[in-house]
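Left out: one protein chain. Kept in place: all the others.
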């Protein structure tokens, strides 16, 4: 529980700092999880190292729960030469094979069906693991949600579909995304189990995911988990939520802040003190600050990486382009 | 009812003859509705002239119920110069604006979402009509099914989704298409109404569609109708169903033949006699024979139509190709 | 006339079309209350209401499929895809349905949908907010493909797409210059016909063919080489389909040299068609090999987008070399 609180706080601080870095032009476009910490950390901690995570772009809490170091993440935000994803994508679109955390893309929903294939592959190879795709309420309208849940049902795939219903898909409220009563209820259309859970209640999320995981691993089939939560911040640093939602709504969810809630609970139970909670926040700030500093001091991505990883090895004409670009850079015609 | 029986019989005869014509190489690839006559004619007759039909490739019974003349259909099968679709598609892929019957395509499911747009457009223009997309059990797995039902729910579109669950999507049985208990039950995932009906019972289908139609027109929302029926023949003239299903299964459905069923019922009620039923079949055969003869005597599609209808008017370079082809035809380099 | 930006011109065009014709309806993600993520539809929801400015669920095949249905009825739907990078879930609806409806129905069901989408790089959008894949649409018979590079063209081509064309139009908006391209835009019902390229600047030494955000970029390059005594003629295609190859050929016949500039990847990109058509029809006029300056044959990068995209200097160098090659 304490570990959970620490991760949630670290995530919150990392998010806040990153949004500021974006405003200052020090990093690019950023997507924060603000408000969804309990759902993400709750789910992330309920998984085992052998499980696979197939995230969207908002899953900082999951990455932290999987053990991805802060430094690794900030290196990605800065797209510097230590970024394991080689500066190929905007901040928050990362992945780390070592953590069985698949590199995210921006297109909404595509990862849901990947998770089914991954889960089936792991089962085929005799692994006792689950695969967990993360996605939002908006993604339930996507084609790959439909295919993903349908295939999982047909093949009884060891997958836990984790939907964070944060109330909004950019400016579209959940009620206008689909007329179904709940999102969890959509599971029935695929003959699989659906569960709705309070996504701001860390312990509840943890329990629900753990149970779903056990069922999946033991062959009892996939589950669709709908975690009810709220995106307290903007959709991304490009978004202005005051155009489409009321401050009253935001304020009411502020009351249900998952971090406050868990902290209050732990303090009430006497597991930590108010001071320790303060210290924990302070420590997170220091840790984040250090990661930022290191990331900023790391050299940028090398120009030559433009041409690696298109294929395992490039066709000759792509190598010619690489040579051409080297020349252009050398002669100062183009500047990185 | 008598009209229904007549349409169903005509459809059956037209199908049987067409399959033979295909075997003899007189027409191309053909898709028969064999066994689904009650579902198609039942739904087709429950609609009004102002309603829109958005079919798949197997809806001969619907076309007949809409009033499309047999001759018109056989002209399409022969892709002759009277084909209103100008010989552009394989047999059974037709459409006729005058009957508000949209020209079908082969890709499965795409029409389902078109129907939603059509229905919304008709409503926007103040029409009191419904739009009915036709599709099979296999199509429920398609992306456009998901989008279609979801959009219809969100916009409360005046649409009646008519799914003919004929047990098979080529070689895939319904149970392996999706693990949901029923197909009608999928409606709930979109917050709309779902109804299952015995698709081999003409009167039941008619009633269910009529009711769904009324609800849709009066703003009470869309319905997904699942008509339980059976594809007694092959998937198409390219298919060999003995590879994947038992003769026992086919035989058991033969017992439930919708035409026999309706005929027996009408005879039992004394609405027609056995002789009249015979005569009706004889008349259908004659009618079909006449249509075939006329279609065969009609000149083929003119070579020049290759280039019309790409756009309202062609770019200059396409017109150059048209001129080139005329020359090639004139010089005998290519033969139609 | 006042100075407006390209995105404002689009907004004006949409408003104008909706005022003129009640059959014009819009649909897309976040286009309603929010006014579109780039504000293309700003104010229209308020002005025309939710029956005509339709916020949709997150489903591009749904958006385009619904628009097609409306077009089959006879309305004039204008769909927005939030980024071109997200158009592919609708690809089947676009290439198999919209592009082929008129043909397959023998003309009974024309499919007049306009699909607007921002495209191109230069905004630090990385792999999924930067793509230029116009060749996918230009190579599909039955689709028209439009790419404006100025506010006036944006409005004029958009109004032609909505009012005059009766075929599916892929309307690609160079988002990089949404706010930097400014200019005077005629009030009211301003239309620019499809298939008429614009000679941006005349010249006699080399022909530069481009479109979209690469037009202002190429113009800078053309101005730069002018100082070195090279007089380049710059052509903005405006529409890839229908292609005004006559204007291109006329120019190449004059200059004997051609440079093609686009930001999409080079291999099998639209520049290949331009190069092919020029060499096939003006071979005996060519004094030097045609040069294609394009994005490299890699996915669109993030950190290194400035290397990937044709820069003014890279274009200038290419023009200069082609003009002086012997």
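A, B and C label the chains in the order they appear, each numbered from 1.
Quick note on the criterion: contacts are C-beta pairs under 8 Å (C-beta built on N, C-alpha and C of every residue); 3 or more make two chains touch, one makes a residue touch a chain.
Predicted, not measured: the structure shown is a model, and the values here were computed from it.
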item	value
Where the missing chain makes contact, among the chains that are shown	A, B, C
Contact partner of the left-out chain, one of A:26, A:114, A:215 or A:245	A:114
Touching residue (missing chain; options A:103, A:196, A:210 or A:276)	A:103
Identified contact with the non-displayed chain, of C:29, C:42, C:85 or C:263	C:85
Residue ranges of chain A at the interface with the undisplayed chain	52, 54, 83-86, 88-89, 93, 95-97, 102-103, 105, 107, 110, 112-122, 124-125, 131, 143-144, 146-148, 150-151, 154-155, 308-312, 315-317
Absent-chain interface as seen on chain C, which is shown	61, 85, 88-89, 91-92, 95-96, 99-100, 103-104, 127-128, 133, 135-136, 138-142, 241, 243, 265, 267-273, 275-276, 279-281, 283, 286, 288-292, 297-299
Contact footprint on chain B, counting only the chain that is left out	28-29, 79, 87-90, 93, 105-109, 138-139, 141-143, 169-172, 176-178, 238-239, 243-244, 300-301, 303, 305-307, 310, 315, 317-318, 321, 325, 328-329, 333-336
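In the analysis below, only the chains that are shown with their structure count from here on.
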item	value
Chain B and chain C: spacing of chain centres that average the CA atoms, whole Å	39
Interchain centroid distance [CA atoms averaged], chain A/chain B, Å	45
Distance from the mean Cα position of chain C to that of chain A, given in whole angstrom	34
Residues within chain A bordering two or more other chains	141, 143, 176-178
Sites on chain C at which at least two other chains make contact	56-57, 59, 61-62, 89
